[in-house]
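In this view, the complex is presented without one of its protein chains, the others remaining in place.
Should a chain be cited, it is by its letter among A and B, assigned in written order, with residues numbered from 1 in that chain.
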Amino acid sequence: MSSISDVQIDHDDHHHAPPKGLMRWVLTTNHKDIGSMYLWFSFAMFLTGGAMAMVIRAELFQPGLQFVEPNFFNQMTTVHGLIMVFGAVMPAFTGLANWLIPMMIGAPDMALPRMNNWSFWILPFAFAILLASLFMEGGGPNFGWTFYAPLSTTYAPDSVALFVFSVHIMGISSIMGAINVIVTIMNMRAPGMTYMKLPLFVWTWLITAFLLIAVMPVLAGVVTMVLTDKFFGTSFFDAAGGGDPVLFQHIFWFFGHPEVYIMILPSFGIISAIVPAFSRKKLFGYASMVYATASIAGLSFIVWAHHMFTTGMPVQAELFFMYCTMLISVPTGVKVFNWVATMWRGAISFETPMLFALAFIVLFTIGGFSGLMLAITPVDFQYHDTYFVVAHFHYVLVSGAIFSIMAACYFWLPKWTGKMYDEGLAKLHFWCSLISVNVLFFPMHFLGLGGMPRRIPDYALQFADVNAIVSLGGFAFGLSQLIFLAVVIKCIRGGEPTTAKPWEGAEGLEWDLLPAKAPYHSFSTPPEVK
Amino acid sequence: MTRCIQLLLLLASSPAALAEGGMSYNLRPGVTAISQQVYGLHMTIFYICCAIGVVVFGAMFWAIIHHRKSKGAKPASFHESTKVEIVWTVIPFLILIGMAIPATKTLLAMEDPSNADLTVQVTGSQWKWHYKYFDYELEYYSLLASDQDEITGKRAKRENYLLEVDRPLVLPVGKKVRFLMTSEDVIHSWWVPDFAVKKDANPGFINEAWTIIDEPGIYRGQCAELCGKDHGFMPVVVIAKEQDEFDQWMAEQQQAYQQAKQEEQALLAMTMDEAELMSVGKQVYDKHCAACHQANGEGLPGVFPALKDSPIALGDVDAHIDIIVNGKAGTAMQAFGKQLTLKEIAAVTTYERNAWGNDTGDLVQAKDVAALKGQE
Partner (left out) sequence: MSQAHDNYYVPAQSIWPIVGAVGLFLIASGAGFTVQQLDSEQGWGVWVLSLGVVVIIAMLFGWFGNVIQESMSGLYSEQMDRSFRQGMSWFIFSEVMFFAAFFGALFYARMIAVPWLGGASNNAMTAEVLWPEFEAIWPLIKTPDGTTTQAMGWMGLPLINTLILVTSSITLHFAHVGMEKDQRKPLKLWLFITLVLGFAFLVLQVEEYIHAYQEMGLTLDSGIYGNTFFLLTGFHGMHVTLGVIILTVMFLRILKGHFTGKQHFGFMAASWYWHFVDVVWLLLFVFVYIL
């Protein structure tokens, strides 16, 4: 039991500087270290998933098969989706939660610091397994990120077993991360920090964490059924044994739909921090923002079958899911209107975080509109499984979730590093991203309406020109993200030192009470919040 | 490179210039009453969204332009108004009700396949469609007609590249046609945009859909559910004909169908020589088998087994015929007994046993296949 005494020894100096070397990162229990690791990991995955998107776009640049086999193309599509969702967006949010929540609520650290480290370190291993499966005989997962049975069972390559178990441990990681967030928020608030004083980022994460704990186990359940159907002779998704392939979709989307809100609610929190800061005005309608978030989360449990309108559900079910889905526009609208009202008669300035936030509001709303169109069942029959859907979800995910993450990085980078990033370079990143993201994803609406199905490596000739434009937009957007990397590295290496509160209008404990660079242990004794 | 420049030019020019490419940038109104209703709904919602967009973004940009710090704006201090918030909760809600009503009507109409004049069973399998007319004795497979050389760019791509099949589905206009969708293996989805019909073909279940086509013509669609490697190569083509032309077509088909059956019997007595078997066999192989086992017989390791040097192709003939005729349950290897004629099966078996260095020298004849089929 010598290790325990080791622990005891360095326990003494844990209020001072961070330990040095690689082991600092491997063994750390510090929320900031873990937050940084999450963010870097997420960025690495963003590049990996992005590289796969580039393969997709290169193949689709022209009609005909040029670079990859159809089977490999399907693997790229699948793994791109999986990596972006589970490897890029979710860990980025968890990273932000780790960095920010303790600072925002006046806590010394996350509630369960060791478990926090465990949640993080599972991820690189999980994705190593997923990526390794691409190199197995028969290839990696090729059945879409939604892995519909029986394509993912009877007809799948054997490597599906690795996919299943890697999803299992990803799920364990997410659940532990979420438990940590929830417990931290419920139990670690500084005295006086009542629920209705929490910054919205904290609120949105509280609700997101609840969603995570509620649905990740369901994902674990459904992959388990996939595993037993493929390898142990069960027939959950096989009519011959009394099951139903559509059952898979119900369970998957019961997870999957809340999952997409897991990828957007924290963004709402970020935007609700940035817009007031640069409008120099308090957030409009704080309470209704909280209720709206909660309503979105609540509704997200009863809309899942809008992904399944073409599966042949009885018409009553289709109507139910259509109505519920449409309803989500109401609380989401409240959020958008409140942001606009916050800006109204403010004193707005346009630093990079604000630019990304503004782009978020416009582009996310466009994505929301196409979502609403998809919700209209009879018309969804036309849109479903076409590039219209691809356009919809990239608007909400890339110019939504990813843009908000970028905005958050720019906004809090000074607090993380104590230094200011290069505003000129950052603006360049913004404008390049803004233009190319629209060249990339806007024409996809046309492709979808014109009749191009998604998940195909080759297409009919009439789609050629638009696809080529989309691909060019894609390459440009991908390259633009390298500017982001440059900005961050430049900031860390040699940014100008900054002040405790570089943004005039920013509010919150992290700006008001902490020095320019947040100390390793922010609040060893909790502050009193009035 | 020149193509890039060309495209940049295109990008800079108006969408109108793009439209010359032949792609429509909007949903097509289609050729059925339902598809037109759907189109109408689509446009209505689209305009509503645009209107809301104009209001919301308008307010936002107004603030961006007029309430900016650089212009000396001083921040106001309001941050709450229950009244306004109720307004912008209720108004969207009312707008949604306005959308839901026509949507519900259209949906109820779409989901009522009763009183059909003609029923067709549509069965998807990796990667072809099978059509079976109820009330007539006719069923056949429909496969992609673009060939491998077009796809890999060895040959110029013809018009309707990837949207052409060898045997389209033929339907009468003005009649209510009911489709019974199902699948033999994974989930496919039968989609013809001009009819606004897209319905999943789930293995083991039958989904119903229907259409009444207004105008004769050729309508093209594609499989709309990821169904494996060649999901992108599984088009749907429907030819709609006037009733009398349809009847005439049907009569011809039925005759041909009967004839083929008789010929099949006659074939049993005949023996084909190696050259014929091998050339027919190669054709059949390239069309039906190469998608999985690859033209060179090497398969895709881990997914589709190689036939070159495979123990089955080199071993017992009957076992070889058996797997082709009956497939292998629970794998992608489907039963070809129904899809191919005795002659074709004999030829493809022979081909597999003698191509790519599989030099067994065995010749398989139609009667061998029939014998094996007969045993069941």
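Note that a contact is a pair of C-beta atoms (placed from the backbone, for glycine too) under 8 Å apart; a residue touches a chain by one contact, two chains touch by 3 or more.
No experiment lies behind these values; they were computed from the predicted model shown.
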- Among listed residues A:H250, A:K490 or A:K517, the absent chain is touched only by A:H250
- Item | Touching the absent chain when the full complex is considered, from B:P92, B:P172, B:G204 or B:P235 | B:G204
- Task: Consider the whole complex, including the chain that is not shown, and state which of A:V55, A:I129, A:M420 or A:L513 touches that chain.
- Result: A:I129
- Task: Can you work out which residue in A:G49, A:G312 or A:P353 touches the chain that's missing from view?
- Result: A:G312
- Message: Touch as defined at the start, partner being the missing chain; which of A:V164, A:L327, A:L355 or A:M452 qualifies?
- Response: A:V164
- Among A:S36, A:Q66 or A:T228, contact with the omitted chain is made only by A:T228
- Query: Going by the touch rule given at the top, which residues of chain B touch the chain that is not shown?
  - Reply: 111, 121, 180, 182, 204-208
- Task: For chain A, enumerate the residues touching the unshown chain of the complex.
- Result: 1, 3-4, 7, 10-11, 14, 19, 23-24, 26-30, 107-109, 111-115, 117-118, 121-122, 125-126, 128-129, 132, 158-159, 161-162, 164-166, 168-169, 172, 175, 178-180, 182-183, 186-191, 194, 213-218, 220-222, 224-225, 227-228, 231-236, 239-244, 247, 250-251, 254, 312, 314-315, 521, 524-526
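The definition used in the following text is that only the chains that are shown with their structure count from here on.
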- Note on the structure: Per the touch rule, the chain A residues reaching chain B in their complex are 62-66, 69-71, 74, 136-139, 142-144, 148, 150-151, 154-155, 157-159, 238-240, 244-246, 279-288, 310-312, 315, 318-319, 322-323, 326-327, 329-330, 333-334, 336-338, 340-350, 358, 361-362, 365-366, 369, 372-373, 376-379, 381-382, 384-386, 439, 446, 449-451, 453, 455-466, 468-469, 472, 505
- chain A partner, complex, touching residues on chain B are 3-4, 7-8, 10-11, 18, 21-28, 37-38, 41-42, 45-46, 49, 52-53, 56-57, 59-60, 63-64, 67-70, 73-81, 84-85, 88-89, 92-93, 96, 99-100, 103-104, 106-108, 110-111, 126, 150-153, 157, 159-163, 181, 185-187, 189, 191, 193, 196-200, 202-205, 207-208, 221-233, 300-303, 330-332
